[in-house]
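Here the complex is missing a single protein chain, while all its other protein chains stay put.
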Amino acid sequence: MLGRRYEIRVVGSIGPAAREAFTDLVVEVEPTSTVLCGDLDQAALHALLDRVRALGLELMDIRQAPDQPSS
Amino acid sequence: MTPEQADRRLGVPPLPPRHVARSRLLAALDGADGLPLVVLAAGPGSGKTVLLADWVLARPAPVGWINLTTADAAPRRFWPLLASALRAGTGPGEIPPSAAATAAIGGVQSLLDSLPDSAIPPVLVIDDAHLLTHPAVLEGLDLIIRGGPPRLRLVLAARSDPLLPLHRYRLAGLMCELRAPQLAMTRGEMRALLAAHGVTLPAENLDALLARTEGWVAGLRLSAMRMEGTEHPARFVSELAVDQGSIGEYLIAEVLDRQPEPIRRMLAETSFLDEVTGPLADAVTGRDGCGDMLAGLARTNSFVVPLDAAQTRFRYHQLFAEILRHDGRRYDRCTVPDLMRRAAAHFERTGDFRNALYWAAESGDAQYAAAVLARGGLAHAFVHGVDLSGLHLESWQAPALPGRADAAQAREAAVVSSAVVAVMAGAESAASDLRALDQTADQLADQQLSPELLVTAGLVRLLLGMKAGDAQAVDEAAGRLLAPSGHPPGYRVPGLPAAVMLAQAATQFWHGRNEDVGALLQAALREAERDGPPVLELNVLAMIALTDSLLSRPHHAGEAVTRAHALLRQHNDLSPPLALELAAAVRSLIAADLVAAARATERALTSGYAGFDPGLVGARAVGQATMLLASGDLNQARAVMNHASSRSDLPLLVLLRETLLADIETIVGRPNAALGLLRGCQDGDLAVLVALPRARAYLALRDLPRAQHCVRTVLTATSALVSRYNLLEAMLCDAQIAQLKGDPGRALEMIAGAMELAQDDIVLPFFATQGVFASLLARHPAVAAQWPLPPEGVPVHEIMPGGRPDTADLPDPLTEREHAALRFLAAGLSTAEIADEMCLSVNTVKTHLAAIYRKLTASRRKEAVLRAWELELL
Partner (left out) sequence: MLARYELHIAGRLDETAAAAFAGLEVTVRDSVTTIRGEFDQASLHGALERIRVLGLDLIEALRVRAPPAGRAD
């Protein structure tokens, strides 16, 4: 199954250990939340959500990024 | 200590140091008395486990506890584990020892039925219940919850909602829930916790702490530990309030900062392990004294959790472990794969090859994993039935030998290489792999190989032979492994001789050479009892049960099954092997208990790793197809057999497949197609097994002479392949022929003979031919009354005969000729016919018969047949 670009938003900021747990993702810091972005198929998405749960991070939402323009 | 109490999965976790009871929540749990379900659903560190442990310890029996793991969430492990947990939690004798076995066979309903009637139903706590995802398990739990007044109360602790219909339970008032808001600490509880650590804070700091942690229990415990013994605890709170990051990480990092360097290092370097012991940590870190460090940590904080009362095994709280892994980056001396290799080396030194192979594979170093395999991992896996597909040896490549490698090194490398080949080989490549090995045979036979490698080399040939379906290669390899020269002095693999004998017996059986199978299996069993691990003994018993069931020897099979279940009760980490489930399916099928057969087949299909015997997988397919055929689902049966045809070359299985497909053709009205299918199987040692489906096809074509000829072949066969079941089928076929010839007398005779032979365990052939004899039976109600019928909803384990007397061998055994005469006698032949068949005079036959009657203490033919059945001589 082809992956899609997902953005997973969690409440607050994440510390260095959590950041390291998500090294294969792009981490964007927002004022009161953090966004983890990456190309994920369903299996990878659920694995990621599992880690979020394990790290005790509060899950806010899961979105798909709009398609990037090709050029 | 009973086996249940010793099982680490069933132990209530010890309370952390400086624990403060949370009476409001304990009261809430008590208030749920009478409800079938309590759910604690909240994220990690919310205090669920500690709360429940506290509650359970104060509660009178009966209470059981399960620390669930992913492996134990599978149905075949879960139900026995549940039964064991209940037994461990109650007094002895309250829940019968057979509960675990019945749970394994009959699932949740049998388990509930085995619970004693009591005013106070037992309580079962399941920690990490979010791991329960298998539909069969969830259905069973739903049954427990919604089955009327609770006979068993469930308390589930989970990080996320268990996949049960909680909404339904909520509406029906069946459930008490404690969720994050309830589990969060109140101001009062927080003050009590701080007080236990000797910490007092002014009011505004208390407010700040509560707000910052949001009542998160783990956060407050960490904070309390952090502040304990400091002069100005309020300062900590101020700093904490200022930090904007993840509070868990902040607090744990704080705790780590305050650890002495050696401890901090040890924690970081062992964070990848699921379970840590002192010696293991010493090996991984390369330093001594880790055991003391771990015990000390467990005493002073709650994120190093002891797994046993003696405090020798520990695990890290998951959130802590995540942060430790990050902390490990500070030390770049050793990478994680290096550490994993050290762990593997430690396990290899202690003889724990299962863990050694696991960590070798996890380290990603295929070379290392292959080397461990050759040094004893393969032998260990073979004896214990370990699934080696997780080793990921696809990435293995033969390493280039150094330029000055000597002959010994070259030979060693060859053995390692062959071990990988043996594990990776599929059925198709195994034969050619074996031939390639033959060419290097001289090298491998060289005595200069170390003992471990010598054994591995022998096993490689055995395994490839099994995969290739090459019975001769298997016999040769087994002979060498079992010979005194096969195990060098000073090196012994416990259980290896038994495992080799089991493999040899299985191979012979699948090739249709039954003569020595029984003796080999008995020898394997004795050897396994003497020296092997329980799992091996179980596998041997399972194979005995299967072969005896297929050969219509229900008493011997029943004995083996009883012993197998005793082993399963005794050892909680064992689960019913595939062969045992197949044996149950066969028994049910023969008794025409199609409901039980379907259940057993389902269990066989989901039983996980099938072991090293490729025949079992093929047999499972045949069993499934037979059951489908008996249930009338012809298309599915055909599909299953066609799907399986590409894989198995084992003669017996090929033949069973062809006969099944042929019978299907006959049933759908294409007997010529059936005969066509069977034409190719007419030669060879197993040809006699083809005779019956051919007879049935000829019968359908109304070619009575040819049908009769085929039937005769079976009735007069002396081959050990022809079981009582086959004889019985032949007799019923003969009866059909007689009926068509217009000879109802003979037909009734054959039917009566068949019923005698069937005793009380064989029903299926009668079930299949009921319609054919309907009018005949209508005219003879006395016979019709004895027509064997399938049981009504009788569970499988009840029809396994247990403890019938007289299965000991005869003091004065029958000679071969007498044995042959007995078979003809049982098949309904007259004295004259027997004389014909055996090329003897009638008087000689009468002498033989007299001897038979004497030895079997029978006075008439009927009695002799009955005795022969009891002793399973046929």
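So that you can tell them apart, the chains are marked A and B in the order they are listed, and the count of residues begins at 1 in each.
Simple rule for what comes next: contacts are C-beta pairs under 8 Å (C-beta built on N, C-alpha and C of every residue); 3 or more make two chains touch, one makes a residue touch a chain.
Bear in mind the structure is a predicted one, so any value in this text is a computation, not a measurement.
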Practice problem: With the full complex in mind, choose from B:L111, B:L141, B:V155 or B:A184 the residue touching the hidden chain. | Solution: B:A184
Exercise. For the chain that got dropped from the picture, name the residues of chain A it touches.
Key: 42, 45-46, 49, 53, 58-64
Exercise. Quickly run down the residues of chain B that touch the omitted chain.
Key: 41-43, 130, 133, 158-163, 165, 167-168, 170-171, 179-181, 184, 186-187, 210-211, 214-215
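Simple rule for what comes next: only the chains that are shown with their structure count from here on.
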Practice problem: List the centre-to-centre spacing of chain A and chain B in whole Å, with centres computed as mean CA coordinates. | Solution: 39
Quiz item: What residues of chain A sit close enough to touch chain B in their complex?
Solution: 12-18, 20-21, 53-57
Quiz item: Within the complex, which stretch of chain B touches chain A?
Solution: 43-45, 159-160, 216, 218, 244-246, 248-250, 252-253, 318-319, 322-323, 325-327, 329
